[in-house]
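As you look at this complex, bear in mind that one protein chain is not there, while each of the others sits in place.
The letters A and B name the chains in turn, as written, and every chain counts its residues from 1.
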Amino acid sequence: MDVRRFQKRKAIGRSVIATAVVVILVVVGVGAYYVFVPGQGAGTQTTTPTSTQSTSGAAGTLSLTFANVPNADPAKGSDEASSAALANLYDSLVFPTSSGTIQKDLATSWTVSSDGLTYTFTIRSGVTFHNSDALTASDVVYSLNRFISVGQGYSYLFSPYVSTVSAPNSNTVVIQLKKTFGPFLSALVRLYVVDQKLVSSHYNSTAPNNDYGSTWLLTNDAGSGPYQMSSANLESNMVIKAYSNYWNGTQPYQPQTVNMIGSSDSSTVHALFTSGQIQITDQWQPYSNVLALSQLKEAKLVTIPTVNEFYLMIDTTKAPTDDIYVRQAMSYAFNYSSVINNIFPGSKPSAGPVPTALPGHNPSIPASSQNLALAQQAIQKSKYYGKLTNYPVTYWWVTQVPSEQKMALEFASDMQKIGVTVNVVGQPWLTVVANLAAESTSPNVVSITDGASYFEAGSVLQSRYTTPSEGTWEQNEWLHNSTLDNMIFSALSTLDQTQRFQQYNTIQQQIYNQYPTVYAFDVYEARAYYPTVVNWYAANGHPIVLLGYDFYFRDFQFYPSQLTALFG
Amino acid sequence: MKSSRTLREVYGRYWYKFSKNDLSIVGLACIAGVVLIALLAQWISPYPASAGLYVNFGNAGAAPSASHIFGTDQNGRDILSRVFFGFRYSLMLVAVVLSVTVAPGVVLGLVAGYYVNRWFSAVIMRLADIFVAVPPLLLALSVASVLTPSAINAMLAVSLAWWPWYTRLVYSSASSIRNEDFVRAAELVGASRWHIMFKEILPNNLGSVLTKVTLDCGWVILIGASLSFVGLGAQAPTPDLGTMIAEGSAYLPGQWWISIFPALAIVVVILGFNLLGDGINDMFASGVA
Partner (left out) sequence: MKSWTFAVKRLAYSGVSLLGLSILIFVIARVLPGDPARLALGPRAPQSVVEALRLQLHLNDPVYTQYFYWLRGIFTGDWGIALFTQRNVLIDVSDFLPATIELILFAAIIDLVIAVPLGLAAGRRANSIVDNGVRVLSYVGIAVPSFVVAILLQLFLGYGTHLFPLIGRISQNVVPPTQITGLYTLDALLTGNPGAFADSVWHLILPAFALALGPIAQEARIMRSSVVENLDKDFTLSEVSHGLPERTITFKYLMKPSLIPTITIYALDISAQIANAFLIETIFIWPGFSKYGLNAMLSKDLNAIVAVVMVAGVMFVIANILVDLVVGYLDPRIRLQRRTEE
C-alpha cells in the first residue's frame, strides 16, 4: 500500500502555493495600482467638468450621510435627505434665512392684494436651468400646477388654498387663493421650480397613474439651483455637482461635488467618518458614537437646533390610551431628563405641541417634566385602574434610529412604575408609515420626530393635529376634533400675524389639556464633523432650521487640501 | 437480562462510534453546557434583571470588568446575563421550529413516499417544491417581513421554510424502501399501512432524519439570527443573540464587547450543533463497528 507515501509527496503543496501566489499577486497588484495611481487609474475619468474644477481651487467631493437616498422629485420628496437635495438642485420663489424669515430668491418682488387672496410675483430674469433653458413665469405656473396634481411631498401646504396660477407675461406670476392663508409666503420656500419643457418631455405615458415625469426626476434634475445632479443610485447615493452658470454666481470655496450617501448604519458611518470618507455625520447616530467620533483628530461635535420635536404620539381611540387619565399619567411618569441627559444629550425640554424655537410657540405652557406623584393621582382616576394588566400598551419605535429603542425601554420601565404594561416593538420607518394609515393598524404609542415645514407654529399644528392629517405619519392621535380643526384652519387663514399668533396660543393650550402626546424633547441634532475641512454655517451658530436647509452647499466652504492633509 | 445486555451493547457501539471523534465530544459538551446555562440562566446570571425591562444609562457601554465580565450594553445591561438568557431564545427557536416541522415533514414524506403513485403523493411533493423554490432564508425573511416582528412570527416564518426539506428527505428514501422485500413481505402478511409506514419504513430513515435534525439546529439558529439581525426577531427587551449583534454593531469598534460577545456565543452554539451533528452522522454511518 503506497498511498501513505504518495500522500507525502509535494505536488499538491506546490499547486496550493501556486494558487495562493496568484491570488496574492492579483490582490497586491490591484492594491498597488491604487496606491501608486490614485484616481489616475481611471485616466481621464474625473466626474466634474474640468472648467469648474480647475478655477475654484476647491476640487474634491464633500461626502455626508443621510437616513436614505433623496427622492429628488420636487413634488414628492419631503424627508431630510430629499429636502436637502431639493434645496440645492432647485430654486424657489423665496428662500429661508437663519433668522427665521424669508428673502427673495426667484421672486424679486411681490405684492399681496388687500383681501389676501391674490399674490403677484415678479420673476428674476436671466435665470437658466441646468440645460441652459431660460426660466420663465410659465415654468413657475407649471411647477405649482404639477405640484398640486401629483399631490405628494409638500404639496399639502398649497393644495387646500391655491385656486389658480397664471403668467400674464414672462416675468410675472399671479397666484389666486381660494381662501386666505396667513403664512403663504413662508410656505412658498417649498415650491421648487422645474423646467416645464424638460419635464414634460419625460412623461411616462405607460405608467399606471399619470407620472408627470416623476420617474425621470428621480435620477435626473430639471432645476436651476446652484447644484445639478451628477448621478443617482436609488439604493446607495446621489452625487450632485456645482452648476457653473448659477444666476447668483458660484462661491470660491463651495464644494464642487457633494456625495449624499443614503445610509445611517452606525458602523458604516463610524468607519467612513474615521477614515475621512465622509466629513459630516448624519443626525441619527447614537450620541455615544458621535461623542467618540468628535474626539478624533481635528473633529468636533456640534448640536444644531431644529424646529423639530420628538413626540410620543398617543392613540386617543384605543384602550387604554383612550382614557385621558391614562394619557395624563403617562405624561407625568415619563422620565424626560433621563432621555435628554442620557440618550439625546444637547436636546432641550419641550413645552407643548409646538417646538419652543418656532415662531408662534405658546410660552405659557410648562416644559415637560416628570412628576410621579401626579402620575399616580392621574392613574388612580382612570377607569382602567386596577385592571391595567389586561390592557397592554403597544409602543413602536423606528428601527433606523437605534437611540429610539433606548427611549422605548426608558418609557416602558417608567410606565411599569404606574402599573402600565408596555410592549415595545421596533418597526422600520416605512412600516410605521404604512400602519399609521389606518386607525385599525396603528399602535397605542409611536415615537416620531416631526417639525415645521415653514417658520410658524401653524405648520406643526396643521400637520400634527387636524383631521386631514390623520392617516399620515404625522398624526397617531386620531383626534377627530372638528372644533379644533376649525380653530386651526381659521388661525391659518388669519392675515394679521399678531391675531394669528394669539389663536395659535389658544389652540396649543387646548391640545395640551387633552394630553394626546408625550412631548419628549425639542430636537438638537448631534453631529460630528471636521471644521478645518468644511466650514459649515449651521455648525457656526447660523443654522437655517427648516428641514433640509442646513445643507445648502453653496454656502459651505470646503477645503479638500485639509482633507488630504489629515488623511493622505 | 439478556435483552438489556444487548441493548447496552447496541448503545455501547453507538457511543463508541460517536466518541471515536474527539470533536463530537466537544460538540456534545458545548450543547450540554449551553442547555444547562439556558435552563439555569435565572440563577447563574450575575444580573438576571438585565434580561428584563431594565435600563441603567449611567452604566451604559462599560468595558468588561470584574463586575461585568462581558461589559455592559448601550442600555447599561450586563451582557453576560443577556447572553445566558439569549441562549434560551436560541434554543427555544430551535425547539419550536424543529418540533413543528420535523414531525409533519416526516409524516408527509412517509405518506408521499409510500403511496408514491397516488395523486396526493404528487400534491404533497409539488407543495413541498413550492416552498423549496427559494432559499430558506429568503422565504423566512419575506414571510417574517409581512408579519409584525415578534419571536413567535419569526419562528413561524422559519418553520414555513423548513418542513419541506424533511418531506423530501424521507420521501426519497421511503419511495425506494417501499419496494424492498421486507415491505412487500409485511404487505403480504396483511400488516396495516400505518404499521408499514411507521414500523417498517420510518425506522430505516431515523438515522438520516436525526442527523439532519442536529445539523439543522445550527442552521435554524443562523437563520433566526439573520432575521433578528434585520429587526424581524424577538423584540426588546427580550435578549436575543442576533438582535444583540445587530444593535451592538452600531457601537463598533469603540464598544466592541456589545456585539462581539453575543457573536461568540452564537458561534459556540452553531459550532456545537455542527460537531454534534457530525458525531451523530458517524454514529449512524454504516461500516466500521
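We adopt the following convention: contacts are C-beta pairs under 8 Å (C-beta built on N, C-alpha and C of every residue); 3 or more make two chains touch, one makes a residue touch a chain.
This structure is a prediction, so every number in the text was calculated from the model and none was measured.
Participant: Sort through A:T317, A:T421 or A:T472 and give me the one touching the missing partner chain.
Facilitator: Checking the options A:T317, A:T421 or A:T472, the one contacting the hidden chain is A:T472.
Participant: Touching the hidden chain in the complete assembly: which of B:L53, B:V100, B:V116 or B:L222 does that?
Facilitator: The one listed residue touching the chain not shown is B:L222.
Participant: Just to verify: which one of A:S159, A:N248 or A:Q295 makes contact with the chain not shown?
Facilitator: Of the listed residues, the one touching the omitted chain is A:S159.
Participant: Would you indicate which residue among A:N88, A:S186 or A:S214 is in contact with the undisplayed chain?
Facilitator: That would be A:S214, which touches the missing chain.
Participant: Among B:A49, B:A63, B:A95 or B:V267, choose the residue that contacts the chain missing from this document, as touch is defined above.
Facilitator: Candidates B:A49, B:A63, B:A95 or B:V267; residue touching the omitted chain: B:V267.
Participant: In the full complex, which residues of chain A touch the absent chain?
Facilitator: With respect to the unshown chain, the touching residues of chain A are 1-3, 6-9, 11-13, 15-16, 19, 23, 27, 30-31, 33-34, 37, 39-43, 45-47, 61, 63, 71, 73, 76, 151-153, 155-156, 159, 206-209, 214-215, 218, 233-237, 239, 257, 259, 261, 263, 265, 267-268, 270-272, 274-275, 277, 399, 428-431, 433-438, 440-441, 471-473.
Participant: When the complex is taken as a whole, what residues of chain B touch the one chain not shown?
Facilitator: 126-127, 129-139, 141-143, 145-146, 218, 222, 225-226, 229-231, 245, 249, 252-253, 259, 263, 266-268, 270-271, 274-275
Assume only the chains that are shown with their structure count from here on.
Participant: From the mean C-alpha coordinate of chain A to that of chain B, what's the distance rounded to whole Å?
Facilitator: 43
Participant: Quick one: in the complex, what on chain A touches chain B?
Facilitator: Residues in contact with chain B: 265-267, 270, 286, 288-289, 292, 338, 341-343, 399, 402, 405-406, 408-410, 412-413, 416, 423-428.
Participant: Using the touch rule from the top, collect the residues of chain B that touch chain A in their complex.
Facilitator: Chain B residues touching chain A: 53-55, 57-58, 60-61, 74-75, 148-150, 231, 235-237, 247, 249-255.
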